[in-house]
Structure formats: structure tokens, C-alpha cells
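Report on the following structure.
Note that one protein chain is taken out, while the other chains of the complex remain in position.
Here the chain labels run A, B, C, D and E in written order, and each chain numbers its own residues starting at 1.
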Amino acid sequence: MAMYGLVEYEDAAPDVRAIYDDIMATRKVDWINNFWKAIARDPALLRRTWESVKQIMAPGAIDPLIKEMVYVAVSVTNGCEYCIASHAASARKQGMTPEMFHELMAVVGMANETNRLVKGYQVEIDDAFKKPAI
Amino acid sequence: MAMYGLVEYEDAAPDVRAIYDDIMATRKVDWINNFWKAIARDPALLRRTWESVKQIMAPGAIDPLIKEMVYVAVSVTNGCEYCIASHAASARKQGMTPEMFHELMAVVGMANETNRLVKGYQVEIDDAFKKPAI
Amino acid sequence: MAMYGLVEYEDAAPDVRAIYDDIMATRKVDWINNFWKAIARDPALLRRTWESVKQIMAPGAIDPLIKEMVYVAVSVTNGCEYCIASHAASARKQGMTPEMFHELMAVVGMANETNRLVKGYQVEIDDAFKKPAI
Amino acid sequence: MAMYGLVEYEDAAPDVRAIYDDIMATRKVDWINNFWKAIARDPALLRRTWESVKQIMAPGAIDPLIKEMVYVAVSVTNGCEYCIASHAASARKQGMTPEMFHELMAVVGMANETNRLVKGYQVEIDDAFKKPAI
Amino acid sequence: MAMYGLVEYEDAAPDVRAIYDDIMATRKVDWINNFWKAIARDPALLRRTWESVKQIMAPGAIDPLIKEMVYVAVSVTNGCEYCIASHAASARKQGMTPEMFHELMAVVGMANETNRLVKGYQVEIDDAFKKPAI
Partner (left out) sequence: MAMYGLVEYEDAAPDVRAIYDDIMATRKVDWINNFWKAIARDPALLRRTWESVKQIMAPGAIDPLIKEMVYVAVSVTNGCEYCIASHAASARKQGMTPEMFHELMAVVGMANETNRLVKGYQVEIDDAFKKPAI
């Protein structure tokens, strides 16, 4: 149960309700998931988080579907069950097929494995990788 | 310095050298980076890791460039400097622009933030997210 | 369910019971939470952990309330649900208001985000930060 | 070396320079540390991050010094060397004494230990900790 | 509930069923645990993971019991409840006593604590530890 409970739409103050409306309009959904209702206890956090998420997850140089899949990859690495469930749902809605999910998990698993092999074997960065990218 | 030193190409046993050759041919490069030279101390680990990486990072339902970017996202989340440097280099070689990198980092940063907000506020998974995907 | 079950007060050996008594007396509570009952299967671990916690969480240069809030911050970062729930309860008991919790979560979220931006952008430590603190 | 290099003040576009000026004015310093110069390659990220940090780290229900110490605690838990160095410097500037740092580290260390004991012993949340906080 | 559901033995395609048979024969058990049934949605991932696990967990320079205990140590550090439960069960089956588990947890807890003290105090690697191991 959320630590300070959930702020339901009908109980929300106008500023919170306006953000709920924007979330639903932007995502073309007719309900608010628990994450937003939980952090709505702190309207400043709700606004800041939503504005950042809205800006970051919008179409840009990377496709929104790919962004959702990256979100899943990070959430799996951190072990955040809620985040995996919610962002995988978003990714599926945007077109992630089971095959894409399987490949995503394969990459995430392998990256987590080789990240540790690198640390364990104390591998030094090759000079070729030290050059700035521009 | 790698814990058991690096296995250079000219010192490598034939089975290790064959893997080095396959790495270079597959990636169209003419050198082997330190990661492979470090784990080559254990030829079984080298073979298993390379065969998995080769299979996983190949074109499939997800584009190889996207796979490299997911690799970067995981490595950033885990704080593996070597892995960030090497996979960002691979991603750039495959076409990752600075704009794509910036957006990738924005998503990774935001995911790491909201992963913690979810845990901190003890958000329960919505019923809508509990349904199996198929 | 705890891996080796819980050691209830009435079933506890005298040395374990003495620690339980000290926990209750120190914390001014009349019950023992599951963490202690679970690790009591290993009385040496119970004693060592309790003595360290008792010493570390006592008033000192940092206020006990702040120490509990730092405990919550670390537990959120690590995703330990039990630890979040139990230490947030302790913090509230010592005076943490909802506003303080909200600000704490905002800092924890932001730190987790910028920790990754630093790694991803491969930021080098400024010389000004390299000087020893004394 | 930062992946896309650092944006120095004299080379910065007006919008970036304005943020640099605000950082220096807000923090009462006369230089910009590498973190901001590295992420300035993405002015949108720079602005969003600075505005969030400025808002979150300001005086509120929690003292700014405590916020800096929480930042250090999270950064230590995540192993971000840059973040530890820079936020410890900020904390010291705001009054963190060596004794406070020692106690902070003791709490961070203990929390990281008990977080794992909880997971390892599979401790279930006590009913008393499941009640919402309000 | 597993994201794409579980592949039960009776519904499994021949290649998946063959792997299930090999898992049961190798481990001398007459059932398949959920992990394998969940990743069986991706037969290539199932095969690759099983072949690696089979090879890695076999008797070698390290005893299989010790390998299971290391698996538990890593899973506790990462907070993977499923992995802790399943590998602790395997370890117990191979002879891990409660005393061994207690000592394992003590080491895991202490390592997680000192890992952070090292980062927090910014301890530099002693020259004596920088020499390659061979």
C-alpha cells in the first residue's frame, strides 16, 4: 500500500487534477496509474516528474517505443517490479512484440553479465575508447 | 591492469586465436579490445561469452544499433566505465548521433529516478499491469 | 516466509531473549519486528548486528531522525521494501513529517538520476574536488 | 574525458551561459564544475537538471546540509566517485564536520549490510509496518 | 504472473521439451521450476541459458555446493527474491547447513558494508594490490 495513500482523481486538488488530465490526454488513456497517484501527495514532485517524463519520452532522435524499451532495460537492471510491469505495458501498446521483448531481455542479461566480468578481471579501458566522441 | 594480464594475439593458443579471428571478422575490425584479451585467460569463458554476444547482438527483431544503446543504458545504470566506453564507441560506429546519446541518457537518468520513487512511495502494481501479455 | 523461520520471544534462548529485551528497552517499544526474529537463528549475527545498530543509530554528531532518514534513502536506492517500511516507520515515530519524506524522496530520486548522468557522460573529477578534506 | 567534451563558459551559447550564471549565483561560487559542463552538450538536459536540482536542494522541510549528506549517502551506495567527491565538498562547505561524515558513513554501511540480511533471510514485512502513514 | 506465461511440459515444443528433460536428468529432479518455464517463451534464450548454467555449475575447480552459495550471495546483493529462494534450495539440497547459510549471510552483509566504506572514504588501491596475479 502506497506510503501516504493514493490521490484519486475525484479527491485531487485542481493543480493535481490538471496534471492528471494532461497525463491522460498525452497518453491517450482514460485512467491514471498508481505511480502518479502515489507521488501526487507531493504536487511539486508530481509536476516536476511529469513534465520531465513528458519531455523525455516524446518523439525525438530516438523513437518513443525504443525509449520505453530502454526504460524497461533500466528497470530490470534495478529490479523495480512496478516499473517493469508498467513500462513493458507501455512498450507493448506502442508495438513491442514478444520477439522484441525476448531480444531486449537477452541484451539486458548479457550486459549485466559482462559488466561484472569487466570489473572482476579488472579490464583497463583501451586507448581507442578514451578519445572524446567529437 | 587486468588481473591475470592480457592474452595478446601472437601469444594466443590456436583455439583462442580462432575466436579472436571470428571477433574481428564479425565486427569488421582489425584489433581485439582488452575485454576479450582479459577473459581469454579462461578459454571456455571466452568462447561462451563470444558465442552468446555474437548471437544476441546480431540483427533480429531489434536493430543492432538499438541493442548497443541498450547495452550502454545497462552499463550506465551499473556504473561500468569500461562497458560504457566500449559500447558507446560501438553504438557511435553504428550510427548513434550525439542527439541520440543525449536522449538515451535522459531516459536512463529518469528511469533511475522513478525506479526509486516507486520503491520509496511503495507503489503497488495496478491490476491493469498484472495481466499476462498474451 | 523467513528462510529459517522466526525466533519468537517465548521460544528464545536466554542470550537471544536478553538482546530482544535490550532492543525493546532501547527503542521504547513492546514488540520485536521480524528482522531481528529472522536473524536470531544466528545468535552471533543477532548480537553483532544489534550492537552495531545500537551504537550507530544513537544520538551523536547527526540527529537520530536524520540517521533514520539516511537509512531510508539507502534502502530506497537498494530497493529493500522491508527496510523502507521499517525505517520509514521509525523515522515517522521520531518526527519525520510527510513534507520531510517528500523532500527526502526528491533528493534520493535526483541523486540516482545524476549518478547515472555522471557515469554516462564520463565526467572527470575536478581538481578542486580532489583535495583531501583536511 | 567527458564523452563529448566540456562546454567551457567562454564557448557556451547564451542559453547555456545563462544557466552557468544562475548556478554560480545560486551557489555563490565563481566556477562551474565538470558535471554541468559535460551535460551542457544537451542544453535541454542541462536546464531540466539544474532547475530540478535548484528546486530540490533549496531550504525546505529538510536542511540543505542534510540534503547534501543524503546525496552523498546515495552516491556512496551507487559507487559514483564523482558524485561522492562533489557532494561531500558541498556538504563540507555547508558545515559537515568530519564527525558528521564518519557517522554518515557508519549509517550508510550498516544500511547496506542489513538491506542484504533482510533479503537473504527473506524477512516478511510486519503488519505494523503495512499501515499507510496517514 | 510471468509476463508471457509459463510453458508447461505438456505444451512444450520438442526442442523445449528436450531441454526440460535434460534439466531434470542433470539435476535429478522430476519437475521444472518456473524460471525455465518463463524463459522458454524464447527457446534460443532457454537453450543458451541452460547450456551455460549446466557448464558453469558443474563440478570443477570449485565445488558445486560452493557455486550455489556464490549464486545466493550475488542474488542477495542484487535483491532477487526468486533467485535467493531457488538457489538456497539447491544449496541446501547439496548440503548447505543452517550454520553455513548464516556464515554466508554474514560475509555478504559485511562485504556490502565495506564496499560502501571504501567508496565513501575514497580509498586508493595499494600498490601491493596492483600487481598482476601472474
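In this text, a residue touches a chain if its C-beta (ideal position, glycine included) is under 8 Å from a C-beta of that chain, and two chains touch if they have at least 3 such contacts.
Owing to the predicted nature of the structure, the values given are computational and were not obtained by experimental measurement.
Asks: In the intact complex, which of the depicted chains does the undisplayed chain touch?
Replies: Taking every chain of the complex into account, the missing one touches A, B, C, D, E.
Asks: Touching the hidden chain in the complete assembly: which of D:Tyr4, D:Trp50 or D:Phe101 does that?
Replies: Of all options in D:Tyr4, D:Trp50 or D:Phe101, contact with the hidden chain holds for D:Phe101.
Asks: Would you indicate which residue among C:Ala13, C:Val29, C:Ala44 or C:Ala128 is in contact with the undisplayed chain?
Replies: The one listed residue touching the chain not shown is C:Ala44.
Asks: List every residue of chain B that touches the chain not included in the displayed model.
Replies: 3-4, 39, 41-42, 44-45, 48-49, 78-80
Asks: Considering the entire assembly, which residues of chain D contact the chain that has been omitted?
Replies: Per the touch rule, chain D residues meeting the hidden chain are 79, 88, 98, 101-102, 105-106, 109.
Asks: If you put the missing chain back, which residues of chain A would it touch?
Replies: So the residues of chain A touching the missing chain come out as 72, 76-77, 79, 81, 84-85, 104-105, 108-110, 112-117, 119-122.
As a working rule, only the chains that are shown with their structure count from here on.
Asks: What is the set of chains touching both chain A and chain D?
Replies: Neighbours common to chain A and chain D are B, C, E.
Asks: Which contact partners do chain A and chain E have in common?
Replies: B, C, D
Asks: What is the Cα-based rotation angle between copies chain B and chain E, on a 0 to 180° scale and rounded to a multiple of 5?
Replies: 180
Asks: Please state whether the interface between chain A and chain B is built from the same residues or different ones, using more than half shared residue numbers as the mark of same.
Replies: At the contact between chain A and chain B, which are copies of one sequence, the residues are largely the same (over half shared).
Asks: So how far apart, in whole Å, are chain A and chain C when each is placed at the average of its C-alpha atoms?
Replies: 27
Asks: On a C-alpha centroid basis, what's the spacing between chain C and chain D, in Å?
Replies: 19
Asks: Could you tell me which residues belong to chain B and also touch two or more other chains?
Replies: In chain B, the residues touching two or more other chains are 1-4, 52, 77, 79, 81, 85, 88, 98, 101-102, 104-106, 108-110, 112-115, 117, 119-122, 130, 133-134.
Asks: Should the pattern of chain-chain touching be classed as line, ring, star, complete or other?
Replies: complete
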